[in-house]
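Note that one protein chain is taken out, while the other chains of the complex remain in position.
Let's turn to subunit A:
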Amino acid sequence: MTTTASPEAGERTARTDRPGAQAPRAPRFGRLRRIGLPYLLLLPALLLELLVHLVPMATGIAVSFKELTQFYLRDWINSPWAALENYRVALDFDAPVGQALLSSFATTCLFTALSVALCWVLGVSAAIFLQESFRGRGILRTLFLVPYALPVYAAVITWSFMFQRDNGLINHVLHDQLGLADTPPFWLIGENSFVALLVVSVWKGWPFAFLIVTAGLQNIPRDLYEAAALDGAGIPQQIRRITLPSLRPVNQVLVLVLFLWTFNDFNTPFVLFGNAAPESANLISLHIYQSSFQTWNFGLGSAMSVLLLLFLLAVTSAYLLFTSRGRQAGDA
């Protein structure tokens, strides 16, 4: 035992015997390591975030300043710089490209406003309706969530079959059975396509509003309602005075998320209308896709995307600023 112990002891002695420099450095190094470790552990996540989110965004912004057409596809990094040319073309509202972008933007704004409003009204109404417990509530809740749970492609393709003029279910009901239209209307081309798109978007979007509001409702204490009922408040007044104000923080996020998702929605119009959406349903995301992938002008498409990003950033910041101020004022 002694033979094995002695060299260790000797070593230890030798270490402590070394001149002063080593001794104070050790705690500093240790402190550095202590502080550094969390950052080191965060590093992979940070790099992954950079890789997945920021690098593509930065590339997109860089591409928007390039003349990236079909001629430079293979060596796109070395495509010529176009300065602000792509932005000039996109924002020249007297020329067809700018006009088309503007009209698509207007369509998207109208579509988003209607879709978000309808999703919200339906979601909140259904959630309030299902707040009281009754027989079959669980089944209804599950049923309402089905559109949200279905894969988007499968659901929207089914809608596109239903909207077909000659063989679709919608016209079969509206025209053949109810006799509401003289001739079967078109839903996938022409003006009605806006309505078709709105119907599918609301069908797909309202269960999310329902889900979030249902969760929000769980946090409102029951005694508030009981007290209000004792004071003689009816159901409408309870909703107006208790439910809606209590849901305010939930609604703030819900409306923002619905707005962003609807404004950016690509899958629904793409699956419903294919590459060339009718003008009345030409949402901006599909329009940008057409302007880049269909015409092979990725610089212009990226410029439009950056403009869309700026718009959405501006709206989101304004919305958050406005609603938080309102909330603070309300709280005070």
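Note that in this section a residue touches a chain if its C-beta (ideal position, glycine included) is under 8 Å from a C-beta of that chain, and two chains touch if they have at least 3 such contacts; residues count from 1.
One rule holds in what follows: contacts and distances are computed from a predicted model.
For the chain of the complex excluded from view, the name given in UniProt is "Multiple sugar transport system substrate-binding protein" [choices: "Multiple sugar transport system substrate-binding protein", "Na(+)/H(+) antiporter subunit C", "FAD/FMN-containing dehydrogenase" or "Sarcosine oxidase subunit alpha"]. From the options A:I61, A:V97, A:L114 or A:V257, the residue with contact to the chain not on display is A:V97.
Considering A:T69, A:T158 or A:Q238, the position touching the chain not shown turns out to be A:T69 (whole complex). Taking the complete complex into account, A:I189 is the one of A:I189, A:I220, A:I242 or A:L312 that touches the chain left out.
The omitted chain makes contact with just one of the residues A:L51, A:L140 or A:A181: A:L51. By the touch definition given at the top, subunit A reaches the unshown chain through residues 33, 37, 40-41, 43-44, 47-48, 50-51, 55, 69-76, 95-97, 100, 164-166, 184, 186, 188-190, 274-276, 278-279, 290, 293-297.
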